[in-house]
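For reference, the structure I am asking about is given below.
The other protein chains are all here in position, but one chain of the complex has been omitted.
Chain naming follows the written order as A and B, and within any one chain the residues start at number 1.
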Amino acid sequence: MKKVMILSALLLSSSAFADERAEIMANNCAGCHGTDGIVENSALISIAGLKADVFIQTMQDFRNNERASTIMRNVALALSDDEIAAMAKYFEALPTGEEK
Amino acid sequence: MISRREFLSLAAAFSATAVLPAGSFAANKAKVVVIGGGVGGATFAKYLRRKAPDVDVTIIEQNPIYIRPYGSSEVLTGHVNMSDLEVNYDVLRNQYGIKVAIDRAIGLDADRKIIKTASGTDYAYDRLVVSPGIELNYERVEGYSKELAETKAPSGWIPGSQTSLLRDQIKTMRQGGTMLIVAPPNPYRCPPGPYERGALIAEWMQKHNPTGKVIITDPKDKFTAGNNFLLGWNRLYGYNIPMEFMDDMPDDVVEHSTPGMIDWIPGKDGGTPLTFDAANMSVKTEGGNIKADVINIVPPMKAGKIAQQFGLTNEQGWCPVNRVTFESQKIANVHVLGDASIADAMPKSGFAANTQAKVAAYAIAHLLAGDTPEQSPAFENTCYALAGSDYGFFVSAVYELRDGKISKKEAPGLQDLKATEAQRRLSAVYQQAWMKSFTEDCFA
Partner (left out) sequence: MKKLILSGLLLVATTSFASEQATQTTDWTSSSLRQAVSTRPAGDAIRGAKLNESLMCSSCHGKEGLPPTHRWPAVAGQLESYTYKMLLDYQSGARSEDNRANIMTAVADLMSEQDMSDIAAYYASLPAPTLAQQPVPALVTEGDKDRLITACASCHGLSGQGGIKGTPAIAGQTAETLKRALQMYRSGNRDSDLYSVMRQASQRLTSSEIDSLANYYSGTN
């Protein structure tokens, strides 16, 4: 719950609902990577707190098969550079939580 | 009614979110009522409370325990038990402060914005969200009925006693017997589902009933991730891929000399089912009569019954909605999510319902606050599917609004047919991991 509070505080501190599209896109990742980008004890990884440049590089590597993947290549190909950059910024700001 | 300050102090005991400033919301808490505590309803309630912590959210759900449909075919092979499908509402209640009323909605007064329930309670709402899932139209297969599905030829498409019955029938089927799966016409819940079910049962038979057979008879000529399934069946169960599907198939596809364990009869080859004969345990199709030891009919579907009762459906039985807010095009202030809604290019899947629910939650938070929702939302769908326990693949797509319709963004949508063995193995690992991560995102 702590993470929700911090997240909400972040949102309130910026202009209300700013960058909401990035958040909506990021929410689409949660089915696998967890609510707020944290999934515990899973073959799938948490992506909260991932550095933005690592996130962007990873998505580019998935796109051009530099990194082999299952679904992630298709997802990365469906997203524009701007969308990836906005999501990278969003996830970087999320607290990593206590990894378990 | 308790005062706002009382609510805050009360809620603070449960949830840190509730102590946040209320923003632009009025002192009288907005009320949202959600009918249906499945994937769509639960995800919606959770994400609305996260986004707008001082909105009062009540889920009206008939069953105290949710039985998840995704992954439920794994019960048929004994990979999981029925109890493994159970999900409760404790976290939604205790951590997110969502009220969950185990009750049944029976009436809608759209003018006064009130929902009436079987227990005699009236729920007032500012926004009503209906997430009723599907209703199975048993009678659309002549000779079939709900009663026969419960006793003789289960559908098992909404998990429950029919799932256990089907599992028991498969287990006790005679050696060398035939299981017939009748696939439904589009649109229906879980597009890869009938074919995954057939594959998992064929895999089970390899161990327990090696002379058994699975036949899938189908009104359609193609199906979701069809080529991936046909390839997997060829590799695992001796299925021979029809010529018209051979484009882009990898080199290891072989022509099996003896018939395999699994067969698929598309509509053009007479697969369309016409009548079910319970006494003779056979299904008459356009191509002829198929007799079987176990018959699993997945009937045509429409939106869950409550959506029909409330007048939210169109002539085809599905609910037309605004694609930004999921507000019904039939009744104002009522929104419809998930399988029941018409979401254009999106399939009727749990993942789709989950991402629709989040978009709707944010939109409704804005509407309640008196401002404008994000006009270009994004959705996603990912369905992992299995051709065998260690043989996975997927469909995946990102969606956006184009000309007011939900459209798939340009990208490959399937696992490459040339995927390596490692990729197939890992897709199967991720399929299992997803069962857990997805359930957590919806219900915890």
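One rule holds in what follows: contacts are C-beta pairs under 8 Å (C-beta built on N, C-alpha and C of every residue); 3 or more make two chains touch, one makes a residue touch a chain.
Computed from a predicted model, the values in this text were never measured in an experiment.
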> Of the residues in chain B, which ones touch the absent chain?
Replying inline: 68, 74, 79-80, 83-84, 86-88, 90-91, 389-390, 420-423, 425-426, 428-429, 432-433, 435-436, 439-440, 443-444
> Can you name the residues of chain A that touch the chain not displayed here?
Replying inline: 40-43, 45-46, 50, 54, 57-58, 61, 67-69, 99
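FYI, only the chains that are shown with their structure count from here on.
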>> Suppose each chain is reduced to the average of its Cα coordinates; what separation in Å results between chain A and chain B?
In response: 25
> What does chain A use to touch chain B in their complex?
Replying inline: 1-2, 4-5, 7-9, 12, 16-17, 20-21, 23-25, 27-35, 39, 42-44, 68, 70-71, 73-75, 77-79, 83
> What part of chain B is in contact with chain A in the complex they form?
Replying inline: 15-17, 20-21, 23-24, 46-47, 50, 53, 95, 351, 354-355, 358-359, 362, 366, 371, 374, 376-380, 382, 384, 392, 394, 396-398, 409-415, 419-420, 422-423, 426-427, 429-430, 432-434, 436-438, 440-441
